[in-house]
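Report on the structure given below.
Yeah, one chain of the complex is gone here, protein chain that is, but the others are all in their spots.
And now, chain A:
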Amino acid sequence: MKKTILGELEELVLLVVAASTQEAYGVPICEQLQQHTGRSFTIGAVHTTLYRLEEKGFLSSHVGGATAERGGRSKRLFTLTTAGGRVLLDMQQMRSRLWQAIPQAKLQLLGL
């Protein structure tokens, strides 16, 4: 099967879900994203991404508890699947391989 490609937002969302220690659903994910990236994302965009990741099999979901401020509406809680974890690992390995391939002198030349 063709390897599924992850978009930037998808990767970020997947990382946030993987990193979260509490229930992962729209609002906290959104907050985390903003905190870490400094960019704001709409709930709609986050939801779209979450469902897309679920479709790709990197996340799974179940219905969670409702709260008063949600107007009694349930949450859809997402958890990382094995496939999701693997794709994150793959990605990290790929990146570190590339990092290692960068000649030391290059970044120093740029004054970094």
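Note that contacts are C-beta pairs under 8 Å (C-beta built on N, C-alpha and C of every residue); 3 or more make two chains touch, one makes a residue touch a chain; residues count from 1.
Following the convention adopted for this analysis, contacts and distances are computed from a predicted model.
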For the complex's missing chain, which UniProt name, "Aspartyl/glutamyl-tRNA(Asn/Gln) amidotransferase subunit B", "Branched-chain amino acid transport system ATP-binding protein", "ABC transporter permease" or "TIGR03936 family radical SAM-associated protein"?
-> "ABC transporter permease"
Identify the residue among A:His36, A:Arg70 or A:Arg86 that touches the chain left out of the display.
-> A:Arg70
In the whole complex, what residues of chain A lie against the chain that is missing from view?
-> 25-27, 30, 42-45, 47-48, 51, 63, 66-76
